[in-house]
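Worksheet: one structure, shown below.
Only one protein chain is missing; all other protein chains are in place.
Labels A, B and C are assigned to the chains in the order they are written; within every chain, residues are numbered from 1.
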Amino acid sequence: MSIHQRTLLSLVVIILFGGVLFYLSTDGFRAFTSESARTLDLMENNPPLPPVTLQDSEFRTFDLDEFSEDKYVFMTFMYTNCATVCPQMEMNMAEVYELIPPESIGKDIVFLSISFDPTRDDPETLAKYRTYYGSDGETWRMARAQDQEELDSLLHTLGVIVIPDEYGNFQHNAAFYLVGKTGRLLDVLDFTEIEEAAAAVNAVLAKGGE
Amino acid sequence: MKQAVYGLLLYLFLLLPPVADLLESIMIVHMHMQMPLLVAAGFLMGRFLQNKFPLFFEKWNHNGVPGIVLFVIIWSYWMIPRAMDEALTFQTVEWFKFFSLPFLAGVSLRDSWKKLTNAGKNSVLIYAAAMLLFMAFLYIGADEQICNNYLEIEQQTLGWGSLAIGVCIVIYLLQLLFIDQSEFR
Amino acid sequence: MAHALKEVFYEKPKQALGAHPEDARVSLSYLSIAFIALFIGGVLGLLQGLERAGLMQLPPWLNYYQVLTAHGILLVIVFTTTFTIGYQFANLSHSLGGLLPKVRKLAWTGLVLMVIGVALVTTTIVMGDASVLYTFYPPLAASPFFYIGLVFLVLGIWACCFGVFINYRHWRKNHPGEPAPLLAFFAMGVFTLWFFASLGVTVEVLTLIPWTLGWKETVNVLVARTLFWSFGHTLVNIWYLVATSAWYAIVPKIIGGKHFNEKLIRLVVILLVVLNIPGGFHHQIIDPGISLSIKFLHVFMSLSIAVPSLMTAFAMFHVFERTGRQKGGRGLLGWLKKLPWGDVRFLAPMIAMISFIPGGAGGIINGSNQLNQVIHNTMWVVGHFHITVGVSVVLTFFGICYWLVPYLSKRTLTKKMNKVGVIQTIIWTVGMAIMAGSMHIAGLLGDPRRTSYTTYKDHPDALSWIPYEYIFAAGATLLLVGVIIQVYAVFHMMFLSPKGVTEFPAAEPVADAAPAPLWTERWGLWVVLLLMVVAMAYVVPIVDMIVHAPPGSPPIRTW
Partner (left out) sequence: MHRLEETWLTVSAGILIIFMFIVGYQTFAMGMGPPSNKETIDPQKVEETAPFDHPGVFKVGENKYEVVMTMEAFSFNPDDITVPKGAEVEFVLTTKDVVHGFQVAGTNINAMVTPGHIQRISQTFDEPGEYLILCNEYCGVAHQLMSTTITVN
């Protein structure tokens, strides 16, 4: 082999290696950020939600699977002190709520906003916060998970990352989660695309079943 | 040879868990300090490998192009936001970081840089500047989190930092253009 | 052959300066301003010392804080800057074979701009419109003319910077393959650092001007402080670099030796230029709003300057020992006796160098997290910079005068004047030792800096500081005597000493030395590295300060 052939060969090997490295580490050039990898993974694996006990704005304590029995759940994770993304997300959630056929609401699908800041978001706070977005407290509940372990397990399953910062706020990722009737995650939706999210939910509702 | 020892010392220092933790706790330090230092450690240790296996490098990296391509691939790989995130969440990816940056990127940079023609060197610098400016655009402009393990402010900081380094490289390239480099040889 | 070339190299420029009396005039003008500023600043220093100790009361129209502001600006900014320019331009003219006419014009322009600037600044201070100290931390707001004066000062410095860059570049173009003379290399380092150091403070001042004029309501206090110290501490290191230029390139010649390995000297210059600007953050170690990890990073960046400093210490003592032994010094320390202790041109910089040992040690204390908290804003800090600036730098400057001034004015240094110089050096050293020493102790006991005479309602702690303040005043008195002698000596050598030829004592390398490597001349690269280090240091905290900025502060006048 001449020196040029050898150089060419090693170049080809290196480029192949690079291609494989990039392909494998981005799930086939589909996910360049952990966030997209996370959604991709969630949608492919449909993980079941772990059991979690919640307390809502009306001081009711209930289990998540009991609340969602035989219904779809449209879910978000937030905290009321949030000044950035949460208000936007809840506002959009309210719009999605409007776009769902009213006869389905409460029967086929329920809405749920879960706070990951249980110390500050007590039922009184949630009751006030609920009114800003027109949540009725029944078919769209706002609740906190008081047991930190259960909360962590839920957040972990859904890949929700919450990092407290130095200013008493949280840095967190945001999305709409659609949970199926059997308590498995069905879809993760972009919270900024209201119509798309509503359409996706309606399609699932129209199909019925799992 | 002595520099290989210094490189090894630097490498071991960077491997120390408290040092690694501190450097990884700030996004910009993770990307623009720990990673370059790992490359530097490999760069210094490269001398040892060059002396040990002179034939290998001569045979397979004759004109420096394969080596520099390997360097560019590894460096670009670690610029992917997800790779950085996963280095923090998956142990194997972390190990890969501590292996690939010094031994794949650093060593090949060492062996290739001097072999490259001026045009080759400049292309690498132009690529680096373009990459950094693109990252700056991405990170400063993003209104959502790109890396899940870091705060958004850190992401913005990283963006501005990348912009600064990118601009520095551009300034360097410009002065190459305007100042006759043969003066210094 | 190489040796012969070197001969020409060092001989020719010497004549060149002779051919350019205009260059000498530039330098002499700057030096004159420097020593007038030193005189006024020194007088103000004594007034301050006396008032601080309660030995004297200043009239209401010239209160302590006005005096303090003027003392700071005249000495810390005007004296050091104008001296440096005078000295560095003489070096440049000597080693590059004369200044270009346009560079000379730039130097004169710089002088005019600086005079306008100083006039504006001092007028506002005297009128009582700018008692903001030389750090002018907002939201203390001086008269807009104070800041406009500062802009003129900076513009003056920039004119000189561009002059140096143009002359250096011109020489490089015409001398392919040759490394620039060592002194010119130093000048390049000094002015490069100056230019980049002043960018931050310029941005600060340009935001303060519309704010004091009322066009802008508020200002971000923390960003302003950060920008100030990006300049403030670099300025210190600029003086230090100027002083080292004399230590490395002049002192060996005066003691009859050769300079150290040029490659290492150049490396020290490059390191000082590249690493310097982030040093300023240790002035903000106990500020709120900057996270601990950033402060820790900056402790490292501040202290990394220790490495080139220790290299300098090593190199200088090597040169002294080599020269002393060549002159027949024996034993472990016998070479010390062979050094020309009676020659003020050696004695002054030598004491300056020695004082850098306690000065540097104090610097390490100031620069580190927890220790800084003990002494921050106490008299300790004042003691520290009177040792570093007042001795290490200023005494080197004084030593330089005894050959530079006669050389420029075509006169000679007489035996008598040498003796005056030696006496002056001793007075200065003793004065500073007394004053700075007692300041260090008082600082450790908690005595705050920048504070007029006070007993804090006769609190026992405060009363225990007073005796030390008497010692400050005693030291300050000696120092004023020193200032007067020095100013007398400088103007005597400028106008009255006997006519004659004084040699420019530029040291030469040892006979078999390798020429300086040409890669050290890649200033483009050094500047890029400097910018990268600045980016490393400043991007994170500044972005944080701007993104998490509190509502700003309006201008406030509390005096």
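Just so we're on the same page, a residue touches a chain if its C-beta (ideal position, glycine included) is under 8 Å from a C-beta of that chain, and two chains touch if they have at least 3 such contacts.
In this text, all values refer to a predicted model and were calculated from it rather than measured experimentally.
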| item | value |
| --- | --- |
| Given C:E22, C:E178 or C:D287, the one touching the chain that is not displayed | C:D287 |
| Absent-chain contact - pick from C:R225, C:K253 or C:R411 | C:R225 |
| Candidates C:L133, C:V164, C:I254 or C:A507 - the one touching the absent chain | C:L133 |
| Interface residues of subunit C (partner: the chain not displayed) | 63-65, 68, 131, 133, 137, 139-140, 220-222, 225, 264, 284-292, 295-296, 299-300, 303-304, 306-307, 310-311, 314, 364, 368-370, 372-374, 376-378, 445-446, 448-454, 456-457, 459, 461-462, 548-554, 556, 558-559 |
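Assume only the chains that are shown with their structure count from here on.
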| item | value |
| --- | --- |
| Arrangement of touching chains [line / ring / star / complete / other] | line |
| Euclidean distance of C-alpha centroids - subunit A vs subunit C, Å | 60 |
| Distance from the mean Cα position of subunit C to that of subunit B, given in whole angstrom | 37 |
| Touching two or more other chains - residue numbers and ranges from subunit B | 153 |
| Where subunit A touches two or more other chains, by residue | none |
| In the complex, subunit A residues that touch subunit B | 3-4, 6-7, 9-11, 13-15, 17-18, 21-22, 25-26, 31-38, 161, 163, 165, 171, 173-174 |
| Complex interface listing, subunit B residues touching subunit C | 22, 25-26, 28-29, 32-33, 153, 156-157, 160-161, 164-165, 167-169, 171-172, 175-176, 179, 182-185 |
| Of all residues in subunit C, those that touch subunit B in their complex | 172, 176-177, 293, 297, 518-519, 521-522, 524-525, 527-528, 531-532, 535-536, 539-540, 543-544, 547-548 |
